[in-house]
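Every protein chain except one is present and positioned as in the full complex.
After this line comes chain A, so read on.
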Amino acid sequence: MTATTTRASTARSGRERGRSRDSLAAWLRRPRPPLAPPRWLAVLATAAGAIALAVVPLVNPSYINLTLTLVMIWTIVGLGLNLLVGFGGQVSLGHSAFFAIGAYAVAVGGAAGLPHPATLAGAAVVPFVVGYLVGLPALRLHGLQLGLVTLAMAMATPAAIRALEPLTQGSRGIAIDGSPPAWVPLAHDQWVYYLALALATVAYVVTRRLARGRLGRSFVAVRDAEVVAETLGVDVWHTKTRLFAASAAYAGVAGGLYAMLLEFIGPENFSLTLSISFVTLIVVGGLATVPGAVLGALFVQYVPTLTSSISPAATGAAYGVVLILFAFFVPFGLVGLARAALGRIVARLPGARGT
């Protein structure tokens, strides 16, 4: 409530005072509409991106394919988590738990002899059901309480994996055969890359439709003024539980792909740090924006690689500093910065759609 009012008054005072006298901080915090590139540019960029993404794994060494696949995996998590946190206003620090459930659904399903792309369906369904069940009591909680409950989930995940040893093989870890079926003439890294690309594309399109549709409006309405939304006929209870479950399913699918990519997972893959990097991802990318998940995923994949070349401890510090900076100065994340930097250029392109 307060956040909304502050943002609103910032917007208004910004307009009244005129652009020139805005401080840098106010300029950064000003809410902006999404970029609306002219149709030819949107089509061109989408086509170029699609071709590049389709060709890249065929010409690259497998290490680059691996990191790009990870970016797509983080993107899927980010899309789902941003629906919950950004649009829905429900804080979850526990998405590493759903990520782990998805990963183990693929691992355990594969060990039981199920074919691998099919196990990914389980990686969506199991976290969805678990997310729904966890959501039932957890969503009666607000803000800090929900944060704490989900934090406890994240902290308990490695221990739970160890405790469920008959199923998960505990600390020894579990192997997954992520190689493509015989009829697919691709190497392992290329196969998982295309699977991840397909699923990330579906997730992106679905999320965009969801965010702009009835459900997305309900999410934001419940976030901004729950009681008002309720008296207008929005079923808050169902909105929240479905949101939590759907968000868990995104994380689960991503976890499943992660298992197929690494081909070997253990409890140490699903520590609290993973959850923290998910939260960093959506904050840096831009809360309540859909493209933010992609930019945030690039950040959490490549920035730690850069910082760890300085010092192994630098990654944690970089996350901390970046989270603080973004929370204070860049509430709309990298997407917000892109809108600020490119908004006027895009609006001047020939064929621009006026807003």
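To be clear about the criterion, a contact is a pair of C-beta atoms (placed from the backbone, for glycine too) under 8 Å apart; a residue touches a chain by one contact, two chains touch by 3 or more; residues count from 1.
Basically, contacts and distances are computed from a predicted model.
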item	value
Listed names "Lrp/AsnC family transcriptional regulator", "ABC transporter ATP-binding protein", "NADH-quinone oxidoreductase subunit B family protein" or "Aspartate carbamoyltransferase", with the criterion being the UniProt name of the chain not displayed	"ABC transporter ATP-binding protein"
Residue, one of A:Pro185, A:Gly233 or A:Gly351, that touches the chain absent here	A:Gly233
Residue of A:Val220, A:Ala314 or A:Leu337 in touch with the missing chain, whole complex considered	A:Val220
Sites on chain A contacted by the missing partner chain, in the whole complex	4-5, 7-8, 11-12, 15, 31, 33, 214, 217-218, 220-221, 224-225, 227-237, 288, 355
